[in-house]
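All protein chains of the complex are present and in place, except for one that has been dropped.
Labels for the chains are A and B, by order of writing; each one numbers its residues from 1.
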Amino acid sequence: MLRRALCLLLAFAAPAAAQQAPARVVSMNLCTDQMAMLLAAPGQLISVSSLARDRQSSAMADEAMRYPVNHGLAEEIWLLKPDLVIAGTFTARASVEMLKRLGVPVLTVPPAYGLADIAERLRLVGDAIGQRDTTDAVITDFKTRLAALRARTGRRPSAALYYANGYTTGNQTLAGEILLTAGFANIAGDGGGGRMSLEALAMASPEALITGQPYPGASRSEEILDHPVVRRIRAARASRSVTDSDWLCGTPYVLRAISDLSALRQEIE
Amino acid sequence: MTRPIFLLLMLVALLAIGSLSIGPANLPFADGLRALVAGGDGPLVLVMREIRLPRMVLAVMIGGTLGLAGAAMQGYLRNPLAEPGLLGVSGCAALGAVLAIQTGMSAAFALALPLSALAGAVLAVVILVVLTGPRGETLTLILGGIAISAIAGALTSLVLNLSPNPFAANEIIFWMMGSLADRSMLHVWLALPFMIVGLALLAGVGRGLDALTLGEDAAAAMGFDLGMLRLRIVLGTACVVGAGTAVAGSIGFVGLVVPHLLRGTVGGRPGPLLWVSALGGAAMLLGADIAVRLIAPDRDLKLGVLTALVGAPFFLHLVWRSRRQRA
């Protein structure tokens, strides 16, 4: 009974979504911004979040200059009269709830926790904005290039991802999979990662060290990337300081991060 | 050498060795010590010399000077509630340090960090001393301290929130609670000159503080220059608290608990209390820093959390007692 009702509902819902693609789409999350910019038809996307223009975090900062920005506030987004709002699962929860109460359709997209999630998330956004063909093309291209990049290597040099406050990420994360795909063995091992003490880093003494690039302004949290221990490893081993833009979001731009790291691995061999 | 000093020296030495032998990388104790002394290449030497040694040295330096500064402020204000952390001196030093970091001054000129923290600390001590007068009346002292702490904390938050750096805003907890994690010998060298100047200034105040036991008039008539004494206390305290806070954030309660616990061992005399408090402070901070690593090895548990958990009940006890004495 329940299943039949569900089937009926889907049968009605699917063609309806395909017929009327939303004309005014607003994105309010760094990652959905980039997906929407990749997939939307000209004129369809009317605003992206302000972070999309930040060179350090966004892989499409130049692209984002062509769109008006929002700051994730319910009021400004409501005034844009959107047909669809795309948000991340964890962004501006209060604003998203309010928009829903006001009757604005909101699509919440969970972050990509691995490379496999990327196609799925692109599909989710693509369907919602009614750009199935563009989405198919983008996903096919991504999968082909990813397959070509997959490292066919026997030996995996050890590597560590090290960020501000001594944070690292393990294999079960997007960054971890990027590292793995590029042919490294992550010393943080399986799991999500967390704080790795300088001592653990020093004792593991990885063959490659990948650190985050400092953000503008100063912080004590990033000082650790200048600690004599880190500097020593950086001087003695292969190292890269990478900007977050290619790593933060599950978009095809992660391919750039993978090829960057593949080059680093080839330096070691 | 008197007995308490000898016992405290032993305690500090033991805790220092303990501090060197504790860390997430479970090193065999003997190997670690050999690497520390002999040096050479390899990760073991790196861990001992660049991570554990500066951590231990900073704990001794900062704990020692906090104990000393607490004893000096209490002796001068003749109030057992005086303490650099509680009265906002550390808070103002942290504000100075944050300003130096966020304006980029410290990146351009390394000494700008401790100097700016020192300036903040001087400001706070001067306000306190002027506000309460030489006889530190409890109510004025505490209320003044609350006001100074609040302003310093608010301005520190403001500066950090306005920073373009996404990490800066979360660092308020470090500046308010303090931590010795991930420090290096660089920080030791940065703080050391100011600590030495501060120690030199505070080294000469013991007899003056003893004389102040009898009140200002009696002390002045015994030939002590109270203006000079005040200058030494203000600058000396600011030097050591400023330098310590600049590299490790503000760590409260050490300067309160330690003199309170050790006052009995020196027969209550404020002069001799200075040096046992310095040793006691070093021991307390070494112990606290060992404890944060044992309690939460994978997280950077802040030192101030521990010192406050130990110190706040003491503080309440002292407030209770001073209330009873006035009644």
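Here is the rule we go by: a contact is a pair of C-beta atoms (placed from the backbone, for glycine too) under 8 Å apart; a residue touches a chain by one contact, two chains touch by 3 or more.
Definition applied: contacts and distances are computed from a predicted model.
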{"item": "Name under which UniProt lists the unshown chain, selected from \"NAD(P)H-dependent oxidoreductase subunit E\", \"Serine kinase\", \"Hydantoinase\" or \"ABC transporter ATP-binding protein\"", "value": "\"ABC transporter ATP-binding protein\""}
{"item": "Chain not shown, its touching partners among those shown", "value": "B"}
{"item": "Listed residues B:A218, B:L231 or B:L316, member touching the removed chain", "value": "B:A218"}
{"item": "Absent chain, residues of chain B that touch it", "value": "78, 207, 210-215, 217-218, 220-225, 263, 267-270"}
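By our rule, only the chains that are shown with their structure count from here on.
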{"item": "Inter-chain centre distance, chain A versus chain B - centres from mean C-alpha coordinates, in Å", "value": "43"}
{"item": "Contact set on chain B toward chain A in their complex", "value": "23-25, 43-44, 46-47, 50-52, 101-102, 104, 106-107, 163-168, 170-171, 174, 182, 184-186, 297-300"}
{"item": "Chain A residues within the chain B interface of the complex", "value": "164-166, 194-195, 197-200, 202-205, 215-224, 227-229, 232"}
